[in-house]
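One chain of protein is taken out of this complex; the other chains stay put.
So, chain A:
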Amino acid sequence: MNAPRLLNRRGFLLGATAAGSTLATGARADATTVLTVAGFAGPFQSIFRTVVMDTFERKRPDVRVVYRPAMNSAQMLAMLRLERQAPQIDVAITDISISFLATAENLLAPLAEQAMPSLAAIPPWGRPEGMYGVAFSTDNLTLLYDTRALKSPPGSWLDLARPDLADQICLPVEDTRGVVLLPLLTRMQGGDYRRSIEPGLAVMRRFAPLVATWNAQPDIYTLLLAGTVALGVGWNGRARMIAQANPGMLSAVIPREGSVAQINTLNLTARAPQGELAQAFIDHALSVDVQAAFAERAYYGPVNNHVVLPEALKSAISGPPEAAARAMQLDWRFVSAHYSEWVRRIQREVISG
C-alpha cells in the first residue's frame, strides 16, 4: 500500500510561492521606514492620503506613511494620552483647541525651524504662542440649507430665527461649531467675546424655540439630504464636497456678516519614533503645491501665504468678497481655554433652558 502523500506538486508550488512572497514582504518592510499619522476619518482621510501622503511617498520612496483614523480630535487626544510613555504616532492632526491642550500636557514637541522651510510662509495666527503644532488648513462655519425647501438662499446668521422655518432648523452647537458661532454672534451684537459671550448666548436663545434638533444624528448633511431639516450650521468644506456629489439638494452659504474658521493643525508628538521624518512630512504638507491641491480637493482654506487660488475657488472657500472681508479671526488660545465652559453654557442656558 502506498503511503499517503503529504505534499503533491501543486501544494509544493503554492507553499513555495507563499513563502517567497512572505519573505519578499519582510524584506520590503525592513528597507522601509514607517511614519504614522493620526487624523480624522472620512473624506478628510481619503483626500489627505491622495494629496499629502502619496506625494510624500513618491518624494521619499524609502518611507511608508500609515494613517490611523480617529473619529474626532477628542479621540486623538485620548490616543496621545494613552501612548504618552511609548508613542506610536509621529504626526497628529487635531483641531487647534486640542493642539493647545496637548501642548500644555507635554504630549507634543516643538518644530525645528531650520529643518522646515515652509514654516516661514505660515502667518502668525497659524503658529500662535502656547501651541507647538502648526495650522494645516482652515474651514469656515457656514449656513447649510436644503435647496429644494428654500427657494431663496439664506443670507444672514439671523435667518436661523425665521419663524417660517420652525422645527426645520438643525443647530448642532454642542461642539466647535457652537464655540466659534458664539463669538461671531457676540460681535454681531456689538460685543467682544473676550469680555462676555452673553450677547451671543442671547441670540442663540432666540433661535432655540425653532430648533428641531441640537444634536444632528447621523449628521446635518444627511438630515438635509433626507429633507428632515431645511436649514442649519455646518462646515463649508464638507458641505461643498457633499453638495458636489448630490447636485441640487443642499448648498452652503457664508452669510454677509462673515464667518469664522476652525483650524486643523499638524503636530509632532513628543518622543515621536520618527521625529525628523515627521518634521519633513509636516514641511511637505505645508508646501505651496500640496496646500493648493488640498484646497482644490477639499475646499479647505490654505495656510501657506504663497498659495494663490483661482477666484472661484477662493469664493467657494471664503465666501463672496463682502463676507470674506468680514471674516473673524479668533484668539484661539483664549477660546481653547474657555471651550468647556462655553459648551456647558450652551447646553444649560440655550438647549435645556
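For the reader, a short list of remarks on this structure follows.
In the analysis below, contacts are C-beta pairs under 8 Å (C-beta built on N, C-alpha and C of every residue); 3 or more make two chains touch, one makes a residue touch a chain; residues count from 1.
Here is the rule we use: contacts and distances are computed from a predicted model.
Taken from the listed names "ABC transporter permease", "Acetyl-CoA acetyltransferase", "Sulphur transport domain-containing protein" or "Cytochrome ubiquinol oxidase subunit I", the protein name that UniProt assigns to the chain not shown is "ABC transporter permease". Although one chain is not drawn, the whole complex shows that of A:Thr213, A:Gln274 or A:Ser315 it is A:Thr213 that touches it.
Only one of A:Asp175, A:Glu198, A:Glu257 or A:Glu296 touches the chain withheld from this view, namely A:Asp175.
Mapped onto chain A, the interface with the missing chain covers residues 72, 74-75, 77, 81, 98, 100-101, 104-105, 167-168, 172, 174-175, 212-215, 217, 227-228, 336-337, 339-340, 343-344, 347-348, 351-352.
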